[in-house]
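For this depiction, one protein chain was excluded, whereas all remaining protein chains were kept in their positions.
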Amino acid sequence: MTTSRLEVPGSVRIVAGVAVVGVFLWLTDALRKLVDGGFTLLLQQTANGIVLGATIGLIALGYTMVYGIIQLINFAHGEVFMVGAFGGLAVYRWVLPESVRGDWYISLPAMLLGGVIVAVVIAVLMERFAYRPLRNAPRLAPLITALGVSVALQEAIRLWFPDAASAQPFPRVFIDAQVDLGPIELSASQVLLIVVSVVLAVLLQTYISRSRMGRAMRATSQDHDTARLMGINPDRVIVLTFVMGAALAGVAGVLYGSNINSVGNDIGFQNGIFAFTAAVLGGIGSLRGAVIGAFIIGLIKTLGGQYLPGGTQYDYIWIFVVLILVLVFRPQGLFGEAERVRA
Amino acid sequence: MSAARHSASETVLEAQGVTMIFGGLTALNNVSISLGEGRIVGLIGPNGAGKTTLFNCLTGLYTPTRGAVRLRGKQLPSDPAKVTSAGIARTFQNIRLFPNMTVLENVLVGRHIRMKQGPIASVFHGPGFRRGEAAARAKSIELLEFVGLNKLDHEVARNLPYGDQRRLEIARALATEPEVLLLDEPTAGMNPQETEEARQLIFRIRDTGVSVVVIEHDTKFIFSLCDTVSVLVQGEVLVEGSPETVRDDPRVIEAYLGKPREEVAAEVAEAAAAIEHHREDS
Partner (left out) sequence: MSRLNGLVPAALARPFTAIGGVLFLIAAMLPWATFILNDGPYPEKSTLQFFDAPFELTGFRWHLLLFGVLAVIVTFAPVRGKERVLRSFGWGGLLIGVIGALFIAGKGGGIGAITAADGATALGSIVAIVGGALLVLGASANGLGDIPEWPTSLFGWTGMKQRLEAWVVLLIAFAGVLWLVAQTLTAGGIGGAAFPYAGPVFLAFLGFAGGLIGALHGVGVTRWVSQLSEKHRPFSIVVLLLCAFALPFPFTGAGSQYWMQVAATIGVYAATAIGLNIVVGLSGLLDLGYVAFMGIGAFVAANLSGVAASALGWNLPFPLAALIAAVVAGIFGAIVGSPTLRVRGDYLAIVTLAFGEIFSRAAQNNIGDLTGGASAMPGIPPVTMFGTAFNEPIKLFGAQLPSGVLYYFMIVLVVGLVMAVFANLKNSRMGRAWIAIREDEDAARAMGIRTGKAKILAFLVGATLAGLAGAIFVHKLGTASYDSFKFLESVTLLAAVILGGMGTIPGAVLGASLLFVLPEKLREFSDYRLFVFGLALVLIMRFRPQGLVPDRIRRAEFAGETAEGKSIEEIEEQAVLEQEQADREPEAPAAPKEGRP
């Protein structure tokens, strides 16, 4: 007589999951609202979700890379995104002369550069002075440190960026045009955001899987000491990881600002949590997972806010519910590896 | 002497046809092992043969893909905590003490399942609670004396020398009052003197009525200690029998030692001497 656990085939699980979701949607009146609202509304919110997902994806990539390599949830990564946005704003306000501000092909790259530089500098400092000394400390220490850095950064911006106590207007730096996609419309900025984020994600994936440095990164994420024996300097690899993650976050910050036209020192916290959820949903350590997870999260937020009870006031909550469910039932996410128990 | 050793005794723990498959890898294939009451069984084999995997199956950490593990005839529970309550305790290959707790506290944690004070009693510290605590402490000190660590009871566990840490792990396992003790490479990294002390300790444990299964690489140690030896190679039992049987089996020598028979003659003679030694001792 065997004692093996009941094996539920994967297909049954998926069907069961879909059924549960369906029942849930029916019970919460979401299906009715879906039908009432009409197809256009659905498409619009889907598009909004994808736009949000693009932003979150760029941030999520940073989370997942850093966790993959040093098993640290860089709680402050959301603030890197925020700082990048403000960096771009700073460039716009004080670096760009009045005359060229209207020319998006000058101001946008300048702001992107500014945002990336600021984000990268902050991230490198963070890694060097806050995280590196705690490499061998118990898990609690880097987590608290990350919390501290996050709070400190938020406050630093509020205190020392002029007027940042309240949300700052952010210029729409791109072409002021609308793109027609059938029944719905997207602004050019939104399309830019989606395109940039997908392109960057693909570039990153290519770099990691093809280049020598990428191989070094993958090796270090598996085993620091062995990598060291192979002549790889884990510290440098880690810094590079932080740099790349921060660069993506910086880009996300500037593009986010140009889309929403407003940035405040609190945008890091919310978007950070969304991004982290996306990374976990996709499978922490998996780049592909981070991006796909991000789009799913974006869709949950917009569609949930539209159709689920509680509306936009509770859209936050559905994301958290997803996070909890994922961590409880499938901690490896969609594309991560299940923790193999050592024989 | 050998007749006495192999006389019929009740089987305390047995694995029947245990197969363990992880994804595409078959770690154990139709492994059967049996532990008689008051016996010491040795488990040897090359690295990666599946010895620790078998231990994990014997303690409920893994659920075998096929086959069964029975403790005194009853199916093993599937939760390691329940297995320990049922009477199987183990030590770990890479010593898993509670590093920042003291020696005494480590053993006290071992007493956890044999103490009865629940959370409510823990809040109020009534007389029943205090009696229970005192009894647990006394028993823990007794166990530390048994393994020779009683002078160090307030040392923090991770500051202990390696050999003492192993002994502490054994004391902690014994605190759960097991019927069966599984020792995973208890003499790894020990010098000959410490190894001999370990051997004597295991005999003393056996004499208190606990049946023991030992994984080891030190064949001399195993042959001088165990009543039966099982050789595990690539997840399968190659040979099972008395130390002489195993020692003489050419397949074992080839698969495990990997040397031509002639080179091994000296080691075999040494093993024979060890077996004689064992006969004199037990």
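Read from first to last, the chains carry the letters A and B; within each, the first residue is number 1.
Here, contacts are C-beta pairs under 8 Å (C-beta built on N, C-alpha and C of every residue); 3 or more make two chains touch, one makes a residue touch a chain.
Please read all numbers here as calculations on a predicted model, not as lab measurements.
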Touching the absent chain when the full complex is considered, from B:T59, B:T187 or B:T219: B:T59
Touch assignment to the omitted chain, from A:V100, A:A137 or A:A177, lands on A:A137
Touching the hidden chain, out of A:L159, A:A177 or A:V195, is A:L159
Across A:M82, A:L96, A:A119 or A:V149, the one contacting the chain not displayed is A:V149
Footprint left on subunit B by the chain that the document does not show: 59, 61, 80-82, 84-85, 89-90, 92, 96-102, 105, 108-110, 112-113, 115, 117-119, 121-125, 129, 132-133, 136, 154-156, 158-159, 172, 176, 192, 196
Even though one chain is hidden, which residues of subunit A still touch it in the full complex? 71-73, 130, 133-134, 137-145, 147-156, 159, 273, 276, 280, 310, 313-314, 316-317, 320-321, 323-324, 327-328, 331
